[in-house]
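To start, the structure itself, in structure tokens.
All protein chains but one are shown at their positions in the complex.
When the chains are written out, they are named A, B and C in that same order, and each has its own residue count from 1.
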Amino acid sequence: MTAKLTNAQIAWRAAQDLPDGYVNLGIGFPEMIAKFKPEGRDVIYHTENGVLDFGESPPAGEEDWDLINAGKKAITLNPGAAFFHHADSFAMVRGGHLDVAVLGAYEVAENGDLANWSTGPGSVPAVGGAMDLVHGAKQIWVVTDHVTKKGEPKLLKECRLPLTGVGCVTTVYTSLAVIDIVDKRFVLREKLPSISLDELQAVTGADLVANKVGDLIVPEL
Amino acid sequence: MTAKLTNAQIAWRAAQDLPDGYVNLGIGFPEMIAKFKPEGRDVIYHTENGVLDFGESPPAGEEDWDLINAGKKAITLNPGAAFFHHADSFAMVRGGHLDVAVLGAYEVAENGDLANWSTGPGSVPAVGGAMDLVHGAKQIWVVTDHVTKKGEPKLLKECRLPLTGVGCVTTVYTSLAVIDIVDKRFVLREKLPSISLDELQAVTGADLVANKVGDLIVPEL
Amino acid sequence: MDKVCPTIEEAIADIEDGMAVMIGGFGGSGAPIELIHALVDRYKKTGSPGSLTVINNNAGNGKIGIAAMIDAGMVAKMVCSFPRSSDPRAFTDRYLAGKIGLELVPQGTLAERIRAGGAGIPAFYTPSTYGTQLSEGKPIAEFDGRHYVQERWLKADVALIKAELADRRGNLTYRKAARNFSPLMATAAKVTIVQARKVVEPGGIEPEHVITPGIFVNRIVEVADAKQEEALLREGADT
Partner (left out) sequence: MDKVCPTIEEAIADIEDGMAVMIGGFGGSGAPIELIHALVDRYKKTGSPGSLTVINNNAGNGKIGIAAMIDAGMVAKMVCSFPRSSDPRAFTDRYLAGKIGLELVPQGTLAERIRAGGAGIPAFYTPSTYGTQLSEGKPIAEFDGRHYVQERWLKADVALIKAELADRRGNLTYRKAARNFSPLMATAAKVTIVQARKVVEPGGIEPEHVITPGIFVNRIVEVADAKQEEALLREGADT
């Protein structure tokens, strides 16, 4: 196995595709994308707990804990920010008003199914806003390592874990590739130049469609 | 036929029963009730178009036509007033948060059915907020003349006109009597002292239950 | 994401024949008169946009606003709760002659259907209209021993609304009871076009005072001295 992207590099790559528009970054790893937003891109961030157009984290010690994002991290406001209650916040989500929502994943299936909320019995399940987000935004992106910690594929023909949403994912940014989901197939858009198509296919649990494949090139981060 | 109450007197009588609480007065005749609210009664008025705790009409010439009630009449605000949008306004109605809603009527049936929105084909139907109000408030009062202009009963065994709501009316304040609807019967609470029970029954289209009947006494107005 | 449009004409230029148009306001309170009349003017000049479905609480009054749209012949159907007014002739005459359609919706159901459209809720149950003519043909269900009527969401191609303040990113406030249906309509239309008394810079509206967050707004035109429909009517306007 060759080199793979760090989480920061995956986040950087996803950030390059951010449109001018309204974006929700899921809690945890996806939040990192904001750091790499390209200069001049006019992205307005939404968070489920009722804030639109928030900015960076405040310096340590200057947090206002009534001003947080869905990950319960302290945030700041940009000029033009707005507060609203949870039902209005999910009207934005469910009503299709977001351009992009980015989530993490345990598994993604080639038909766009996503599993990211439960590892099955024996743990405490937690779903948060994920099951709403997957049905709301115009595009649903996933950022994830290409394989599990044990080296097993996370991109599969069918998810094994309990689903978060059916046929919802539109693009997956992994540690090895950028893959669009088109007509229930994994369409490879970019891969690391250092990995061959066969090598990539070997760690992917469903067929990759590879017609026009670009190089996945990211800066040192 | 003996004397009957004027609309102002009907409104006065209904006003005596206003509870401390949240009240919606339907457009037209019911609006008149506010004028006769007894001193010290703490009534907060709701109007469908998004105002809570409004006050009297402004003097002529001082109207602000952005500040109106559901009847499109200019209003003023009491200290503690609030504005909200139409969905929140009808959440108050449908959600059962109003104590009383008062409506006019073409017909009321002994089971509490109300007809007040359509006189049938050939006219333009208009329903406004009535079909929501009849399902929201804890009590639904009707203020009405006891009979039609032709002298026909408006209180009936069954409504003939298209219904506004099923089994919704709790009390009817008429030009001759105060009648509660209990277990699908017209229970006479008060009648004009000048009219006999037989005379009242003769102009009422369903049986009156008359166990304890008080005198309906109102001031000159 | 500066949503300010230089002219009203530009803001409404892509409204097409046959579209569903939500128009804010309750009677004259909140009616976006300048947006409406720009659309009427365009129709009179070009014959488009016609065959519109107009969604509003009312069906016009006198000869201005929605009544002017109806009089111009550009409205195929009204969706409203109360098509009566002090001077409802524009609608009434056409309706009784079978020349304009009417979908009569109780006011609270109208508001909730529009909210549902904006919130991605395709259907909901309400007690309103149960047992009446207005629920004929609609699914009925029983919950906790009470009957309810299933209602569908209501969406539109365009919403025309009037705001008090707008910042350039689309956050809005409203003036007094002129708020009414407008915050709901802003959420339920593909394109929401706003006439605001004053456009301010982002940050010019306190985040806690925003009523419509900018995500629901597409275009803003500043109309500093907007006309008030009811005031116009009382002056006897017939433009």
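Everything below uses one rule, namely that a contact is a pair of C-beta atoms (placed from the backbone, for glycine too) under 8 Å apart; a residue touches a chain by one contact, two chains touch by 3 or more.
What you see is a predicted model, and the numbers here were worked out from it, not measured in a lab.
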May I ask you to name the displayed chains that the omitted chain touches in the full complex?
A, B, C
Contacting the left-out chain in the complete assembly, out of C:G120, C:G170 or C:P183:
C:G120
For the chain not shown, which residue from B:A82, B:L197 or B:L221 touches it across the whole complex?
B:A82
Candidates B:L5, B:I27 or B:M92 - the one touching the absent chain
B:M92
Where the missing chain touches subunit C, by residue
112, 116, 119-127, 141, 143-144, 146, 148, 152, 173-176, 207-209, 211
Those residues of subunit A that touch the unshown chain are 48-51, 64-68, 70, 72, 83-87, 89-90, 93-94, 113, 118, 122, 124-132, 135, 162-166
Taking the full complex into account, what residues of subunit B touch the chain not shown?
20-22, 42, 44, 46, 51-53, 77-84, 87-88, 90-98, 135-136
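Here is the rule we use: only the chains that are shown with their structure count from here on.
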Need the most distant chain from subunit B, centre defined as the mean of C-alpha atoms.
A
Quick one: report the Å distance separating subunit A from subunit C, using the average Cα coordinate of each chain.
36
Identify all positions of subunit A at which a residue touches two or more other chains, and write them in rising order.
none
Shared-interface residues of subunit C (touching two or more other chains) are 115
